[in-house]
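Every protein chain except one is present and positioned as in the full complex.
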Amino acid sequence: MNLDDLRDQVRAFAVERDWQQFHTPKNLAMALAGEVGELLAEMQWLTAEQSTAVMHSDDGARVRAEIGDVMIYLVRLADVLDIDLIGAARDKLAESARRYPAAEVRGSAAKARR
Amino acid sequence: MNLDDLRDQVRAFAVERDWQQFHTPKNLAMALAGEVGELLAEMQWLTAEQSTAVMHSDDGARVRAEIGDVMIYLVRLADVLDIDLIGAARDKLAESARRYPAAEVRGSAAKARR
Amino acid sequence: MNLDDLRDQVRAFAVERDWQQFHTPKNLAMALAGEVGELLAEMQWLTAEQSTAVMHSDDGARVRAEIGDVMIYLVRLADVLDIDLIGAARDKLAESARRYPAAEVRGSAAKARR
Partner (left out) sequence: MNLDDLRDQVRAFAVERDWQQFHTPKNLAMALAGEVGELLAEMQWLTAEQSTAVMHSDDGARVRAEIGDVMIYLVRLADVLDIDLIGAARDKLAESARRYPAAEVRGSAAKARR
């Protein structure tokens, strides 16, 4: 399955339930944020080290499921906005590469902020 | 470019800047949430109708850029956790299909909640 | 009960459970975001009108509880950072008043965005 197939499946899921009426960009952005909130809740009390090992812990399956939810809503949001997710990410990455030249920001978190 | 290529490019971007040290799952989940927050800010005062037409407005380019940022951090987070994004979404969608049978929930937002 | 009393009660709640060790500003910011995500989930499929009437609906009690959770974590975060919540809000409101003179932005959402 590739990204286009996933988009089609998510769209079909909505159509079969007659949920397109709820899937405005505004509502889907909120739903995306709600799922990201659930992902944060899985990580909030973990140390950095614990978060790195989380997939080998009892929480691993829940983290994978939350990431799946986030992906579903992101794919659906991009679909209703007619945005190509890969293209949008590629263009933003190119912009960030210009903005943060490796030679200037290497190893600095302070310079990684927006 | 496909999803694997994007993942590799985002990874290379981090490596070239020696930013892997900051890219714990915990930190990346926060960064993902921060970007989703910027996306919400683009939508917050729009009516449902305005949000549906947002890509044809002056805000369209910013919305696409924010969605690009969200995708970048989601891809990076899945990479450091060694999670297949498509697989995680597909499995979650299958679970939701069992949980919300179309015949029972058709047209009902109340039943769309988790 | 006033804001100082609430802060003291939230602090005592953490101390009695020996949870101060988890209450770093970073972790509390994530917990705050997680609770805001739950609040968004309550509102995500509502129309503007439905959201205005939400306290008179079956969802009202849950909305109030989520707002209570958000307040608890915001109060706790401000406590560990030694920030006066009222003062921080008052100062920011004064700054916004200078930045958005009423005569210039009246009735315009476009101008309400940062």
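Each chain gets a letter, A, B and C, in the order it is written, and its residues are counted from 1.
Throughout what follows, a residue touches a chain if its C-beta (ideal position, glycine included) is under 8 Å from a C-beta of that chain, and two chains touch if they have at least 3 such contacts.
Everything numeric here is computed off the predicted structure, so don't read it as measured data.
S.K.: Suppose we count only contacts with the excluded chain; which residues of chain A make the list?
M.R.: Output for chain A: 26, 29-30, 33, 41, 44-48, 109-110, 112-114.
S.K.: Provide the residue numbers of chain B that touch the chain removed from this figure.
M.R.: 22, 27, 30-31, 33-38, 40-41, 43-45
S.K.: List the residues of chain C that touch the chain left out of this view.
M.R.: Interface residues of chain C facing the absent chain: 1-3, 6, 9-10, 13, 16-19, 21-22, 24-27, 29-30, 32-33, 36-37, 39-40, 43, 46-48, 51-52, 54-55, 63-65, 67-72, 74-75, 77-78, 80-83, 85-93, 95-97, 100, 102, 105-107, 109, 112.
As a convention for this text, only the chains that are shown with their structure count from here on.
S.K.: Do chain A and chain B, two copies of one chain sequence, contact each other through the same residue numbers, with over half in common, or through different ones?
M.R.: same
S.K.: Averaging over Cα atoms per chain, report the distance between chain A and chain B in Å.
M.R.: 2
S.K.: Which residues belonging to chain C are in contact with no fewer than two other chains?
M.R.: As it turns out, chain C has residues touching two or more other chains at 30, 33, 41, 45.
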